[in-house]
Structures are given as structure tokens and as C-alpha cells.
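Structure record follows, encoded as C-alpha cells.
For this depiction, one protein chain was excluded, whereas all remaining protein chains were kept in their positions.
Should a chain be cited, it is by its letter among A and B, assigned in written order, with residues numbered from 1 in that chain.
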Amino acid sequence: MTAASDTQSAVQPAYRRRDLTGIAVILGIAAIGYFLFPNNLALLTRILAIALLVLSLDLVTGFCGVATLGHAALFGAGAYAAGMAAAHWGITDPIAMVVVGAIGGAAAGLLSGVIILRGHGLSQLVLSIAVIHLFHEAANKASAYTGGSDGLAGISPDPLFGLFAFDLWGRTAYGFGVALLVIVFVLLRILVRSPFGMLCRGIREDPVRVGAMGGSVRGTLVKMYVISGAVAGVGGALNAISTQVVGLDSLSFTTSAEALVMLVLGGTGSLYGALLGTAVFMWFEDVVSAANPFHWLTMVGALLIAVVLFAPRGLFGTAALLLDRLKERRR
Amino acid sequence: MQTIFSVAVDALAYGMVLFVISIGLSVTMGLMRVVNLAHGAFAMIGGYIASYAASDLGLGYGVAMLIAVIGTIVIAVPIERLLYRRIYGAPELTQVLMTIGITFCVIGIANYVFGPTLKTIPLPDTLRGPVDLGFRSIAAHRLFAIACGAVVAVALWFLLERTPFGVKVRATVDNAAMAASLGVRTRIIYAVSFAVAVGLAAFGGIVGAELLPIEPYYALRYMVTFLVVVSVGGAGSIPGALLACLVLGGIDTTGRYLVPEYGEFFFYLAVIAIVWIFPHGLLGRAK
Partner (left out) sequence: MKALLLAATAVLAFCGSAYADTIKVGVVGPFSGPFAIQGKNFKAGIDAYMALNGSKVGADDIEIIYRDVPTPDPAQAKALAQELVVKEGVQYLTGFYFTPDAMAVTPLLEQANVPLVIMNAATSAIVTKSPLVVRTSFTLWQTSAPMAKVASERGIKKVITVVSDYGPGVDSETAFKKTFEAAGGTVVESIRMPLSTNDFSPIMQRVKDSGAATVFAFLPSGPTTLGFVKAYNENGLKEAGIQFLAPGDLTQESDLPALGDAAIGLTTTFHYAVSHVSPENKTFVEAARKAIGNPAELSFPAVGAYDGMHVIYKMIEATGGKQDAQKAVDAVKGLAWESPRGPVSIDAESRHITQNIYLREVAKAEDGTYYNKEIATFEKQTDPGLAASK
């Protein structure tokens, strides 16, 4: 940790170059996805929305060391906020819906952050489970607003900028999603390298020491939770806009657990890992479940086991490690 | 008054069933430090074997139970050697990934082999009928579950606190390297503890099958309940787990009696309150 902070100022430009490459890679992959699978944009858009959720989870789990199985609360809050804004209050401009979603997510982040951060380790996990169930049950109860278990229907977003309609082929939704992801990604890169981001990493390494140095551990983490909530909320809003319906599943334990699985699969503590994990998991799931809709779960299980056995740091973490070793050998 | 007694008996029965099913998880999580999300999968395997032995082979309840517990351990040993051994001491999240993977595989296989229908384990006649308690009647198998819970609690406590094996387990948990240098064969200790935990899971799966019926999705459906109970009690603490089961069973049952509409709120708000007051679990040790 200390080594990283020492060299930080010196390698700033190198970092910046890496960031630009990163963005170029994301855009490149997005474009390849678009031209290679023009008929699969709905899936790709779903991947983008979930990627935002996993990124947001990475902020608290990867960067702050908070273990949570309830992160979908933030995603679902964003989705429901955006969905209800459109269905009940006539806010149908997609960009306004995203803003509403981000605010909804941030509010949920604040609430669940305050509760979850009370515990440590296992008890944290349990608090997060309790939180997600409470959110889920609340949404089920408030069926007059949320549609309950039948889902919130009747969301019809306006065309983007009044020009591009969200249609069957999903091109607008996909483009919109890619734009959102890139913007969020850039902001997060800045965030994680800011003093605030460094403080968060410090807390993950040793909260006691950070506290002794005069940093407010809890305050910092709650702030991070709010930011994380906004990111997840954007993902939820994207989901609401592109599918035009919000279901209770977006607030479920299952979605939370899947997000955690995707994050660990890709590698925690790195934004690229979060993106890679989401893309690989969802793509794999789509392929095997289309190939055998009846018995595909075994294949997914095998993938997870294989990753732990052969890439214990997650796909991105292990790949980065191998690359580093290669570089060293060349020297 | 009668109603209060009646609800209290229900709460006790439910709490003890929860205890029997989840105590094995307390062993893996507390003593072996493995977040074993596949606990429910092993309970389910036990249930399937018992169901097969009792209804398809026509064996007696006790025999079926014995076969199921041994069978589950036999299945679990290679899994421990090949997979679990790699994640001892690994970060918790890696353990989560591995054990969820195992759970998915078990669900898929169970669905393929046994089909998606519910399986029951036929009870012997003695456990089938209702028993009159004077103020109400209760199913005999519930009393059986309460008894099983009590026996398991005492036996496990004795094993861990009063036998040489228990001493070695606790030493290994606290400092594996030190224990190893003192001549404790930690690998064996781990393997045996794992077998005990899995055996308990299978046993719990069978005893609890009347309440939580066996079907392929069992492994995931009740995972959250097990995890909550064990963590609220404080992982690794047997009295803690017992207390948590009784408290949570009581809260759940009372909540569902008084305000069934808000039963879910009642239960999870109580969980939050308990964890808020006891951040390390009811009887857990602070790390």
C-alpha cells in the first residue's frame, strides 16, 4: 500500500495512458460486440446494466473490503426509482430517468450503508442479507406503486434526444448503455485514484491504522456507499429503460449473489476485473443455457470451480499476474 | 394462555429443526473458517439418499438414515480432498465462489438424476401420528427433531470440549502452524472435521425433511436461513448456534402468528437488531 502511494505521483502520466487504453479497449469491444452480434443487442445491453452493478459492488467490496450479499438493493432502488418516475410521474426523458435512478440508488446506498457498516465479516454479510430481504419485501408490499410481484409495467421512455427511439432491435439502448458505462468508468477511475479512493483502500488494508491517523473510517465508507449506490442506480435505470419493465428480481438476494460471483470471477479490487467478470459470466450463461436450457447450471458451477482452481485471483487478476511475469522474464 | 404455550411449542420445534440442519455449517464456518455455501447441498444429498433408501429400497427409517449419513460422507471425502483443500485459508470471497460452484453442480446433477419433483422420506409409524401434550397435539416427528437437536448439541459440545480430538481441533483452529509443529496432523484434523460437518448436514437434512422438503433447489433455497442462523449465533459456538436458533425460531414463529402479513419484516428487523447489539454474534468470540 505504502509503496503504491510513494510511486503514485511519479507514474501519473503512465496511469493516464493506461486509462486511455482502457477506454479504447472498452469502446473497441463494445463496437466489436455491436457488429459481431447485431441480433443480440438485448443481451449485450443487459450485460452493460449488470456491469454497472458489479462495478458499484467492486467499489465497496474490492476497494473498501466490505463483504455484502445485498448489493442489488441499490440496483433495484435505482431501477424502481426510474421506473416509477416514468410510469407514475411522467418523467420519461431517458437522461432524466437515469438521474432519478442515480438519486434513488444513492439514497438506498446511504440507508444500507449505515446498516451494513455496523457489522464486520460474517455479521456484515448477515446484515446485508437482512437489508436485501427488507427491500424486496417492501417493494412487494408497496404493490400500488411497484406492481408487486407482477412487475412494474408501463414504462415507455421517450426517444433519446428526441431522435432515437428505444425499439425492438435495441440499438439505441445499447448505444446509450455503452455511453453510460464509459462515462461512469472514467469517473470511477478518477475516483479510485483520488485521495478519497486511496483512503478507502487504506481502510481495507487496516481500518485501525486509518482511524488512528485521524481518518473517519465509518464516514468515508458511508460516502463510498452513497457513490456506489449512484453507480448501481444508473445501472438499474438503464435496465428499466431498456426492458421497460422492473421486476422484484432486481431487488433479490439472487441478483446480489450473482453480482458478487461475477465480481470475484473477474477479480476484486480492479474495475477491469469487474467488467471482465460480468461479461464472461453472462456470456457463458447465455451460451450454455441456450445450448441446453434444462441442465446448464452444472456447467456454470464447473466454470466457477475451475476459476478458483486455475485462476485464484480471478480472471483479470490472474491474467495481469501472468502478464507481469512474462514482462519480467523478457527483461 | 393456552395460545402462548401453543405458539411457544411451535417455536421450540422450529428452532430445534433449524439447529439440527445448520449446526454442521457452524462447524465448517467457525472451526474450519470456510464459508461453506454448499452446506445445503450436502444436506440435500443426505435427504435424497435417505429418500431413495426408504421409499425405493423399502429400508427402515433408521437404516436409511445411517446409509444416508455414511453415503454423504463418502461422497464428500473426495470433494474435500480435491476441492476444499485448495480453499482452506483462502480469502472468503474465493471460498464463496468455489462453494457456490459446487452447489450449482450438485443442483444440476440432482435435477438430472432425481427429477424436479419433491421427495419425501417415509416416517416410521411411531413418528407419524400426533402426540397429545395435554393442551394441544403436536406431530411426533417434531418431538423427535427436538430430541435430535438436544442430542446433537450435547454430543458435539462433548466432542469439542472434552475429548483429545476436540483439543486438537481447537488448537488447529487457533494456530494451524503451531499445532502442526506440536505434532498435530492438521490435514487429518481438517478432513475429520469436514466429515463431521457433512455428516451433520446430512443428518439435519433428513430430520428436517418434514419441514424443508427435499427437491433439487433445496441447496439454494434455504442457504440464506442457514447462514443467518449460524452467523447470528456466532460461528463455531455450539451454545451460540443453539441460542440463535431458539431466539430466531421464536421470533419467526411469534411474528408469523401475530402479524403474518409482515412476517418477513419482523424476522429480518429482529436479525438487524440482534447483530446491531451483538456484532460478533450472540456468543461469538471477537477476533
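The definition used in the following text is that contacts are C-beta pairs under 8 Å (C-beta built on N, C-alpha and C of every residue); 3 or more make two chains touch, one makes a residue touch a chain.
Since the model is a prediction, treat every value here as computed from it, not as a measurement.
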- Based on the whole complex, identify which of B:P91, B:G166 or B:P213 touches the chain you can't see. B:P213
- Looking at A:R118, A:R193 or A:H295, which residue reaches the missing chain? A:H295
- Touching the left-out chain: which of A:S128, A:T243 or A:T268? A:T243
- It is residues of chain B that touch the chain not shown, namely 3, 6-7, 10, 13-14, 108, 111, 115-120, 130, 136-139, 142, 210-213, 215-218, 221-222, 225, 252-254, 256-257, 260-261, 263-264
- Query: So that we can see where the missing chain sits, which residues of chain A does it touch?
  - Reply: 34-35, 38-43, 45-46, 49, 137, 140-141, 143, 147-151, 153, 156, 167-171, 239, 242-250, 254, 289-290, 293-297
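The working rule: only the chains that are shown with their structure count from here on.
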- Query: If you average the CA atoms of chain A and of chain B, how many Å lie between those two points?
  - Reply: 33
- Query: For chain A, which residues are in contact with chain B within the complex?
  - Reply: 61, 67, 115, 118-123, 125-127, 129-131, 133-134, 137-138, 253, 257, 260-261, 263-265, 268, 294-305, 307-309, 312
- Note on the structure: As the complex stands, chain B meets chain A at residues 29, 83, 86-87, 90, 92-94, 96-98, 100-109, 111-112, 224, 227-228, 231-232, 235, 264-265, 268-269, 271-272, 275-276, 279-281, 287
